[in-house]
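Removed from the display is one protein chain of the complex; every other protein chain stays in position.
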């Protein structure tokens, strides 16, 4: 390099003062779902629903092909918004009104738009504030099968670039986005019973009893694989993948180490719950609200439980029922790693149980009467 | 959660006393082979056979597309049986009469059934016993190309739920499953010689001499990637992926740490052997018997060797010969990690060589006379 060049270092993503209520982002990139991405995430999360694993089963139920499970749809759509919305975030605070629409298949291309609803300062920390946004993901824009696949709001805690900058005031109402779970028709001529051995025999709509808590029996230890998984999703947030940045100033970062992208435990908890509450579902309808309650790091083992809150018939489909659950994620940490105030009491001696995630979930579940015996 | 809910915790998988001779399982799930799964496993194992890598080569040899190598076919089919047969197993003791049938391609869907042949208690450990099963994997059930792709027996050491429970006595004969390696026709009009540079020049049928031991030169270190690889296969056994469970009671588990799923070294040894004995094969015919002789952990480096036991002409195909080898896997551990009684003597000072795997293998190998010079 002959002369000392002029140095440019672009700041990526937006800071708190950059957001303005009513502002709209059409996010860059877009993402075509390949079989590589499908396999990596459907199965890292131990999804048990045969719709995502067995093409014969999926087609017999009226889908075109293997169906992208809701956790992966969420990971793909959400990640598209990271650079504009949360690349400079400290934490994702809340998911609100997350709804699913058309099914996502391998080969479909996802593109996402976001509207800023509200921006407000933190009451206690002058360098932080909260941005409230609404995002909508479409597939195959401009093609005959263009469709909304997902819409959601979230609140995210974002850093300011300049502590003294003024924020844009105001608030806008969320758009009324038409996004309702697409369901294949029930076909009385189809031999559904001949496929019933491929899913659990005790997870039909009839099997759920409101008031029960189902502790899903499997756990899954996360490794530093999370760096690769997050990169594959185009999630560009540096707190997940830049160890040097952490090493320079560990105290600034949660736990002083790389934190696992929240979409990973989100999806993993859905997967861990699937043998008990998900493998006879035709789809998740909506997540009314959800949030991360503790960070997840490489080496932690994730567990999940589902609290069955309610159930009722599907308004138009006698073959289906609507199941209302709260999905809970947790991990265990050794006592010496500090006290956690909201730690449940049911941990072995020397360990604390730490709740990491909760999600209010509504699913469309098959009735045994129509699909099995 | 307003009230203390009723807690349900499903036990997954069967315990020793649940098995009954003659009992049949149609395993849940099923698995469509995607390009993601194909790439992850064909190539993690360093498979050198161009049938699994080069579609031009595979089609010229009469296959429809890239051919799933035998190690991956085994991983997919075997994993489907884990929840029902070995989720509560301590160890997989023996593979018996493992035979291959139709080729498996990307897009094919695998479903598996298992019959219990025998159940017997352990002579020394009251909480354990041995289950002997026969499993058969089919592809594309109900479609015009439905075919058996693999059948095998295995003996697995399974825990009892209740040490005092009685076992189901009796023994049934294995089914006579028609499963013979499908081979594409030899086409005299095909320019096989024009493809000969794509495989090794010294691994044709004519090159093997019974009585030789081929030490495959490459080694491959396994990392904690095994957790992800095992999850992708739907293998739900917790001893491979639940570090917290191990930490609670390390003495109960082999080595006191997460053990690598046996299908991984099985496949990896096949891959490591492939440059020397596999890359001019049209397929593996059968594995008469096989077993794991020591556990594998993250950090171990796997090596393989092939003992050429015999060779003879193919009964109907003058272009092919049948090669009989014993595939051996081993790793090295430092002396201080304890003595291993069956350690071969050819280890460097300070190290012990530990045999981890052996497999009696029969392959259909191309003759140079018909495919090369």
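By letter and in written order, the chains are A and B; residue numbering begins at 1 in each of them.
Everything below uses one rule, namely that contacts are C-beta pairs under 8 Å (C-beta built on N, C-alpha and C of every residue); 3 or more make two chains touch, one makes a residue touch a chain.
If you're wondering where the values come from, they're calculated on a predicted model, not measured in any experiment.
Touching the chain that is not shown, out of B:40, B:92, B:109 or B:153: B:40 (per the contact rule at the top).
Remark: the omitted chain is touched by one listed residue; of B:151, B:199 or B:230 this is B:199.
Shown as candidates are B:170, B:250 or B:299; the residue that touches the absent chain is B:299.
Within the complete assembly, residues 34-40, 43-46, 48, 50, 53-57, 66, 106, 197-200, 202, 209, 211-215, 217-221, 223, 225, 275-276, 279, 299, 301, 303, 307-308, 326, 331-332, 348, 351 of chain B touch the chain that is not shown. Listed for chain A, the residues touching the missing chain in the whole complex are 1, 3, 5-12, 26, 28-32, 34-37, 39-40, 106-107, 109, 111, 140-143, 224-225, 227-228, 231-234, 236, 238, 241-245, 248, 258.
Just so we're on the same page, only the chains that are shown with their structure count from here on.
Centres computed as Cα averages put chain A at a distance of 34 Å from chain B.
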